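Note that one protein chain of the assembly has been removed; the remaining protein chains are unaltered in position.
In this document, chain identifiers A, B, C, D and E correspond to the written order of the chains, with residue numbering beginning at 1 in each.
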Amino acid sequence: MRLLVINPNISTGVTALIEAEARRSAEPGTVLTMRTAPLGVAYIETRFEALIGAWATAQIAAADHAGHDAVIVAAFGDPGVAALREALPVPVIGLTEAALASSMLLGRRVSIIAISQRIQAWYREVVRELGQLDRLASIRALDQTLGRIDRIGDEHADALLALCERAVHEDGAEVLILAGAPLAGLARQIEARLPVPVVDGVGSAVRQASALVRQRPAPAVAGGGAPPPLKANAGLPDAIVRLLADGAERVAQARLQQASPQTPRNNE
Amino acid sequence: MRLLVINPNISTGVTALIEAEARRSAEPGTVLTMRTAPLGVAYIETRFEALIGAWATAQIAAADHAGHDAVIVAAFGDPGVAALREALPVPVIGLTEAALASSMLLGRRVSIIAISQRIQAWYREVVRELGQLDRLASIRALDQTLGRIDRIGDEHADALLALCERAVHEDGAEVLILAGAPLAGLARQIEARLPVPVVDGVGSAVRQASALVRQRPAPAVAGGGAPPPLKANAGLPDAIVRLLADGAERVAQARLQQASPQTPRNNE
Amino acid sequence: MRLLVINPNISTGVTALIEAEARRSAEPGTVLTMRTAPLGVAYIETRFEALIGAWATAQIAAADHAGHDAVIVAAFGDPGVAALREALPVPVIGLTEAALASSMLLGRRVSIIAISQRIQAWYREVVRELGQLDRLASIRALDQTLGRIDRIGDEHADALLALCERAVHEDGAEVLILAGAPLAGLARQIEARLPVPVVDGVGSAVRQASALVRQRPAPAVAGGGAPPPLKANAGLPDAIVRLLADGAERVAQARLQQASPQTPRNNE
Amino acid sequence: MRLLVINPNISTGVTALIEAEARRSAEPGTVLTMRTAPLGVAYIETRFEALIGAWATAQIAAADHAGHDAVIVAAFGDPGVAALREALPVPVIGLTEAALASSMLLGRRVSIIAISQRIQAWYREVVRELGQLDRLASIRALDQTLGRIDRIGDEHADALLALCERAVHEDGAEVLILAGAPLAGLARQIEARLPVPVVDGVGSAVRQASALVRQRPAPAVAGGGAPPPLKANAGLPDAIVRLLADGAERVAQARLQQASPQTPRNNE
Amino acid sequence: MRLLVINPNISTGVTALIEAEARRSAEPGTVLTMRTAPLGVAYIETRFEALIGAWATAQIAAADHAGHDAVIVAAFGDPGVAALREALPVPVIGLTEAALASSMLLGRRVSIIAISQRIQAWYREVVRELGQLDRLASIRALDQTLGRIDRIGDEHADALLALCERAVHEDGAEVLILAGAPLAGLARQIEARLPVPVVDGVGSAVRQASALVRQRPAPAVAGGGAPPPLKANAGLPDAIVRLLADGAERVAQARLQQASPQTPRNNE
Partner (left out) sequence: MRLLVINPNISTGVTALIEAEARRSAEPGTVLTMRTAPLGVAYIETRFEALIGAWATAQIAAADHAGHDAVIVAAFGDPGVAALREALPVPVIGLTEAALASSMLLGRRVSIIAISQRIQAWYREVVRELGQLDRLASIRALDQTLGRIDRIGDEHADALLALCERAVHEDGAEVLILAGAPLAGLARQIEARLPVPVVDGVGSAVRQASALVRQRPAPAVAGGGAPPPLKANAGLPDAIVRLLADGAERVAQARLQQASPQTPRNNE
């Protein structure tokens, strides 16, 4: 199984954290291709930074997805994921949706523990877009000056633990998500001290990717999740132009086969 | 990995369907223990039948979970799952929640294809209880007299395909769930003829169970998902009495360790 | 008017509290048949205990409903009520839904005052299942070690009053529900000290039962609330087998009459 | 028990229908005071007509509530009910909220059958304001020219029955409400031909009023449902000026008693 | 452009505040006709007072709207606005809906800052009726004895600023609404000290009225927002009788034109 793991941010230190937890979480034999965004910011806290991260991710995914069984967008908030899912022929998995999916099997109401006050508004919107606001007990976040972005988990473990406790005892969380790629791996270290199950975004994404790759779902060729219809474009990177053309071709093929339904669509 | 798979109904034919799809979906080396409810009905369509199925499932799970890494409740509608999750020390997975979790990574809005008109009211409630109504595009169901419960998929495949098409083109489904253990395995057979990704309840549950077993989340010992507090009981099967006692003991141990936090809780 | 009042728990002391308040609330001439669950726990705080209570209640209701005009399930949380409503030929009333129905005529937003922290997650889910989350201002609960379950109202009246005050002044409650059979009768004692109307679960259930018995609604014979369709069953208590058979017969009769519509269905 | 029953419209024929069904639904010994609005329209279908009906109702209720145990506002849509509930010292019951409360004990999802297409937008808003949209399966309405407003039930019974059937079989209704005072009494006549329980607005309101009068809830003296705070007014009918003064006095008395809490508030 | 601005309350001091801010906010050349309710209370905090204010407003609007391009109902809570919109041939704008509309372009989540604790329940309901509860971060209100109603902004500016700060930092507000006609003009004075954009109800209403007058939308003549259908009425003020007749005539004309569609409806 080959996974393309994209850090939508420019911080190679965080890419290293992501890779370490991804390796710990992956099935034996999984090959990881790691990519760090060549353009963007150190980490995403806002909608504007997410817009940038989404564009960076789209370019990498378009250029490098070939030969991979799935693509993981390794930032909480899932920049570009819903968009890329339409366009790519393989599963695309975001950290937020993977963590929320995993958490659904561990408890009803979930709290998200985050690294900064500023990030909460955006996280809440993402949960809402994913249709999971009904399950959200709370978002709780650090209110401290952060040092190195790839050391937050180490330097603020106690404060993060305290937030977890409050989420369980004051907000009614039955399961916790430690949110954000900069916290990758922390859940593993502190779960023994937590009173409820805890989910790591990177770990969840890798495990959900494994599950999807075993399932091998066919990509959508109709409806609201199909590739964009063929139309004029201009000024786009070659890889994105190819992605658009490939998607339109996939839809066209499916329509042809529908006319002669004896041939199954994904008979490979 | 050892999974206890419980059919909450009395139909051994459906248990065979479940087992076949579970084996196809399981990682190599997975050991399946199959159980069929000794009391109950042929298949669950209503809240009252779900009440019966929940009780049957609870007895089996209490008696037989030891030695397994996770328990799968193999009926769509997840009878007893939220209750058992509080009580058991290992992950408990229902077909509905597993299918909804998997579907979240494949598309925004989901339709459920069901085997009978009568079953729809109950399914809708279950989706709602799981906090996923926001994502539900529709439930569509057969409106035909069913023959053998373990042959529905074979005998009604075309009608089910037609429901799938309508869900995509009229209801806006971006992903489909073929619901109900009696349809186990059908998704695999017809997915090539469907225009959007499709999820099988049994297959999803097995794959999600694998992912959880690899994660090994600690059971809740506080909050709304912890085991029931210790209190008087009477008239219960021995296995359930033991389950209640074990859960209370787990909570008590956690409180002791919290007082002396140097010892991690799940230090195995 | 004859009411079957079932305590889904094993605590005879609570059954006595229920009976006392039910008699105070009943119209003159009402005959109460009291039943205490022979299997289960002292009181329900969790989903798992509710599963047990639902099964105990179903057995009693199936065995003993004959000759009664309505059945009251006398535990807040309404274990088994939605299920039994499908199956029984007479109205079935739960404490939560009765209290919420009564409260709707007394104010817009309602708070529930509960006996333990642990019980809140389950109560919230029940309110949500009943489609009343939109009206819920808050759930507030005691955070103290409880002594005898049938003495909570007496021993913690002041703490409960304080919770009521906070619900009104901090949460916006316009009406209060004192929740749980162990508090039966307390509303009557403290309402003069409360600034908003207060509803007692047992009292509401008895009064709503009276209203329904006067209305004599025909049981559903089609749609999502009709009895379970006829199908194979096994291993069930005789009373439940009879209940399933009676329900199916009721549906069959209704279909026959629909074919010859000159004969009204419930012409008794 | 003495009930003040106000028809917020000018149609005495409808008042007669209301009175007839109210008498059939009332407990023996209930005294009904019937009032017809001296100003307004024949029946309310719109928000603007509801504004007029609310004002007419407020004047009657202010002038005539003394000596009654409860007030019923006998128009579906409940014009003025939430407002009057703040101001009056006795329970105020609207047809919509009473029907919705009763329906909650008979099934999960409810459909409303209405007399005109135009009325649906307003009814939907009222259900929404009452926090019951979550339970609403559908509103279905006649699409025919109405003759005499007090003969709709007689003249359109078959069309109304057909709407009921569609609500059950297409919309998932588990219980029905025949909406609007002009249909008072119809439920009683056609329920034997309906496959699910049916609720009459007037009948429900009378039965719920009985239940509330037996409960004798104290009026709110604090929070969002208390009487309006004392302040300058001008140009109002005497009865409304008195109502405002009485309410403010009630709040003031309660505050005094709170300062000396040994005296219970409603010590009658 | 001519705007009819109605203060639904009797306080001429507040009318002066409204007029001052309306003039500051209006485009050059705008003519304002100011009206103060001849009947009602000093300011609206409750549903009952809103019922009175709605009736007063309806009478003024019916009598005086002729010759104006739009009508502004200048009380937060929008008493009578939805009703009057059906009946009047020109746009009707409420302070709440105008402020919420403007706020939508300035940020996602909005907090409302209000003048009294008591007013919050009603405001929340109004936001909910307008379908904007999803965007509401919080309502925060003064908890102090108010002096002169037209001096609140001056006397409590610091307390109101503190509420604004808490709404941003504790509740997640991205935009603020200073609610209530008694605060008209305050936003302009304190916005430089606030960390997020702030909206004034009167200012928003005037600006939104300008925008609508430039658009000149045709009034609804079908659907849920059309004028009330023609029917018998009695006891109403002449101006309201004329308004009802005019509305019915507008609908009738539209139906005639629909039969001969070559003539556009609003060809003036």
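Assume contacts are C-beta pairs under 8 Å (C-beta built on N, C-alpha and C of every residue); 3 or more make two chains touch, one makes a residue touch a chain.
This is a predicted model, so every value here is computed, not measured.
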item: Neighbouring shown chains of the undisplayed chain, as defined at the top; value: A, B, D, E
item: Residue in contact with the excluded chain [from E:G40, E:P219 or E:G247]; value: E:P219
item: Contact residue for the chain not shown (choose from E:P8, E:G53 or E:G172); value: E:G172
item: Which residue of A:G40, A:P91 or A:G153 touches the chain not shown here; value: A:G40
item: Residue numbers in chain D that touch the chain omitted from display; value: 120-121, 124-125
item: Positions on chain A where the hidden chain makes contact; value: 10-11, 37-43, 45-52, 54-56, 58, 80, 82-84, 86-87, 116, 118, 120-122, 125, 128-129, 223-229, 231-236, 240, 244
item: Contacts of chain B with the absent chain, listed as residue ranges; value: 108-109, 172, 174
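The rule is short, and it goes like this: only the chains that are shown with their structure count from here on.
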item: Homomeric contact chain A-chain B: same or different residue positions, threshold half; value: same
item: B-C or A-C - the one linked by more C-beta pairs in contact; value: B-C
item: Centre-of-Cα separation between chain D and chain C, whole angstrom; value: 25
item: Distance from the mean Cα position of chain D to that of chain A, given in whole angstrom; value: 51
item: Geometric centre distance via CA averages, chain E-chain D, whole Å; value: 28
item: For chain C, residues that touch 2 or more chains besides their own; value: 82, 108-109, 120-121, 125, 172, 174, 223-226
item: Complete list of chain pairs which touch one another; value: A-B, A-C, A-E, B-C, B-D, C-D, C-E, D-E
